[in-house]
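What follows is a short report on a single structure.
Complex shown without one protein chain; remaining protein chains in place.
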Amino acid sequence: MNIDNIKSQFPIFSNKVHNNDLVYLDSANSSQKPLVVIDRIYDFYTKEFSNVGRSVHYLAVAATNFYENTRTSVQKYINAKDKNEIVFTKGATEAMNLVANTFGQKYLKEGDEVLLTELEHHSNYVPWHFLRKTKGIKIEFAEVNSDGEITIESIEKKITKKTKLIAFTHLSNVTGAILPVKEITELAHSKGIPVLIDGCQGAPHLKLDMQDLDCDFYAISCHKMYGPTGLGILYAKKKWLEELPPYQGGGGMIGQVKKNDISYGDLPNKYEAGTMATAQVIAFDESIKFLNKIGIENIIKHEKELIDYGQEVLKKNNSVKLVGNPKNKGAVLSFTIEGIHPHDIATILDEDGVAIRAGHHCCQILHDKLGLPATARASLGVYNTKEDIDKLNASINKCKKIFNTK
Amino acid sequence: MNIDNIKSQFPIFSNKVHNNDLVYLDSANSSQKPLVVIDRIYDFYTKEFSNVGRSVHYLAVAATNFYENTRTSVQKYINAKDKNEIVFTKGATEAMNLVANTFGQKYLKEGDEVLLTELEHHSNYVPWHFLRKTKGIKIEFAEVNSDGEITIESIEKKITKKTKLIAFTHLSNVTGAILPVKEITELAHSKGIPVLIDGCQGAPHLKLDMQDLDCDFYAISCHKMYGPTGLGILYAKKKWLEELPPYQGGGGMIGQVKKNDISYGDLPNKYEAGTMATAQVIAFDESIKFLNKIGIENIIKHEKELIDYGQEVLKKNNSVKLVGNPKNKGAVLSFTIEGIHPHDIATILDEDGVAIRAGHHCCQILHDKLGLPATARASLGVYNTKEDIDKLNASINKCKKIFNTK
Amino acid sequence: MNTKELYQEIILDHGKNPRNLGKTENYNKEAKGHNPLCGDKVHIFLELDENKKIKDISFEGSGCAISMASASILTDLIKGKEENEIKEIVRDFLEMIKTKENLENKSLTEDDITKLMCLSGVKQYPMRVKCATLAWHTLTSAIENKKEEINIEELD
Partner (left out) sequence: MNTKELYQEIILDHGKNPRNLGKTENYNKEAKGHNPLCGDKVHIFLELDENKKIKDISFEGSGCAISMASASILTDLIKGKEENEIKEIVRDFLEMIKTKENLENKSLTEDDITKLMCLSGVKQYPMRVKCATLAWHTLTSAIENKKEEINIEELD
């Protein structure tokens, strides 16, 4: 598959927005979907639909096989040891709630500390806040430096004897900083502390190798990874899935059910209560195939070129200021323009078909720290091109003109 | 829309199963999807895809409007007072976990009782079992009678001063019994006890009127209601949604986020953490339109004819025994054949393209009570016909022949 | 309608140099408003005299050009007006900004009408309507002595 021509695989780009070509720069929010994925959903519903797992009829057997095939594909894609370490959830947010809830139930008590970073998305903070409320745990934040990075030192500084878990993002959805996740994990493990990685932004843009990373938990958002909405993945080491209690209760996750007691099913069923997002899981196999066809190395190379080019162009643009300047930066260009509020920027860019996001991007802690109530964010996907960056820049210039900014 | 010709709206029926026409009798598990729903998903992904809520660009605004339109459609369909009483979840199972978890957190303590029925699906039992484990609450079961019904008396008998909530199914997914939900709710309310109705089987087959029912919580499974997989709905009275704590934490459900505290967003955002099942919610609007076009009265009439016919035919068939004989029965025909195990039945029926389910249908408590490890279940949808019932019966006869049963 | 028309000179001017910014000394009423979607914030301070007339008004806050301009124009316009009259103007403005073509209130001057109608462009930008109405809802809240911070998502 030729990466330069990849837009043609995404039907959305044959549509116009306000009579302009769509310049989609909101992939950190959610990526567009390649036709193969959309077609798979269509075909599954029109020709093969059935619920999985519990019926022995033809359609159910086929659906169950498709469903489990995706689990195997994901296992291979992220290099997990065992396919049963892959748990399907409704999103990365649920995956992180699952970890906080079950780990919290079993291992956290009053006074225990969970270490996050100032870069964290609310999805990797609010679930821990619940435990602060219900169990009296403490939450610490490793500090971001002036380049918008989290260093290994900033983590080390906040580890205490009471630290019971460290949870951090793989790639910041605001500054684009790629964290030294492997080093943090090694440090944590050297002190016997497990780690949860919020892989929402890591998964679409970086090579995933759970054996190399050695993290305990890794949360993925499939809709940011060229997959359907309503689907996420929790990778967790088998030992954790075996030790932790189940998260939701219902059909499919049980062993024996009696009036006075219930035993739970085996992995991964124990964590997949109720009817799952069958069609979405089955279609996600096509997302993985799509990624594999291009090859993650090619994606990384392509996106690196774009991010370098984007930084170069925006740094040259007077009165545009990039948010963060991390040495190791992925797919995200957040910026401000002097004297123009990000929401005004987004509205004006939209007129030209340039879709970006303005706001705090679910990172209020970081925005407080930066002293910015909001930022504008252009985020990249595999389909973006240098031309998209040029259009972004041209539209920024129009914006400045309207606001009489130099 | 002509109900006699409704199969043509469902593309699945133009496919063959083992060279036979598909006789789909597994709708209680998951219903097939009409073309309008499948097309909507396709169109949304190919022409309009964006995440909802947080971006101000064109696609995001349009998606947000579509998304909220579904909420309004659901509100009208179930006659809720306020659109913000509609919370989207990943399934009915999650909806019931949400209620058990949040109600349990706030209102249940050791020794408190939750009253269920012996008809309940594991999804309406396991979440309460979690509270039994963590909080020491007690679970009571109203007894099913020999016809497979739950009477108002059987509920009344189990209510004590410690009963804090009554949770029961609208329509049993095994015996087909339609519970006297309004009477149970009145009784409960007269004693100040709130009720949760498991509406998984009620929603696709019965008229839904929350004002008339007056229940506190009602859980719906969209994929059983001609909608996409990975989507459910929790209806809850506003006062509960305001009083109860949030269930999952993450993006979109917050008000202000500080390092030392967090405030939550307003309804329904407070309960919709993280990226939701955007495409599924948007497509579900077409399911509601589809149901409205036929008209629930017509559906009820059509399905009543089928269930009456089905009971008549199966009762006449020697050595077939129906499971339960409720006076008020909906869309489910569970049965056994003397000397033939349900799994063998399902395998043999499948060869003829007749898709049924065999097992305990996530109702082990009921099966224990009936002394049956498993039953065979033919369940109906709007697309079924008398011919389907005849084919079921013919296939049952083949089954008997193979097993030399009279 | 295009964004050049949305961001008229008056809006840019009020957005950049908001009138009545700060905290008026002798305020006796106040309220805070917040738009969690975009982070816009406004804090309104009122000095109501014994005749329920606004003797002084000011605001603090941060937000987009539209929300700042709206707060600036609002505070300028209602200074010296009486409570009931203000309620009428607020109602009129909120209706105009969402659905109606024009303002109906007869007591407004030509100049006031021109300024308010400047904001009418947001009608074409549904996600931005809340930016224009934030200060207005917050003012109502201040007059009515509401204790809680206004959350604009609930309103409109």
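Note that the chains take the letters A, B and C in the order they are written out, and that residue 1 is the start of every chain.
What we mean here is this: a contact is a pair of C-beta atoms (placed from the backbone, for glycine too) under 8 Å apart; a residue touches a chain by one contact, two chains touch by 3 or more.
This is a predicted model, so every value here is computed, not measured.
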Visible chains that the absent chain touches, using the contact criterion stated earlier: A, B
Residue in contact with the excluded chain [from B:I178, B:I348, B:I365 or B:I396]: B:I348
Option touching the unshown chain, where B:R40, B:K237, B:H360 or B:R377 are the choices: B:H360
Touch list for chain A against the chain that is not drawn: 53-54, 56, 60-61, 64-65, 254-256, 265-266, 269
Residues from chain B at the interface with the omitted partner, ascending: 339-344, 347-348, 351, 358-360, 367, 373-374, 402-404
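We take it that only the chains that are shown with their structure count from here on.
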From chain B, the most remote chain by mean C-alpha position: C
Centre-most chain [mean C-alpha coordinates]: A
Contact-richer chain pair [B-C vs A-C]: A-C
Gap in Å, rounded to a whole number, between the CA centres of chain B and chain A: 31
Between chain C and chain B, distance of the C-alpha-averaged centres to the nearest whole Å: 47
Chain centre separation in whole Å, for chain C relative to chain A (CA means): 38
Touching two or more other chains - residues of chain B: 54, 56, 60, 254, 256
Residue numbers of chain C (touch at least two other chains): 37-38, 125, 127-128
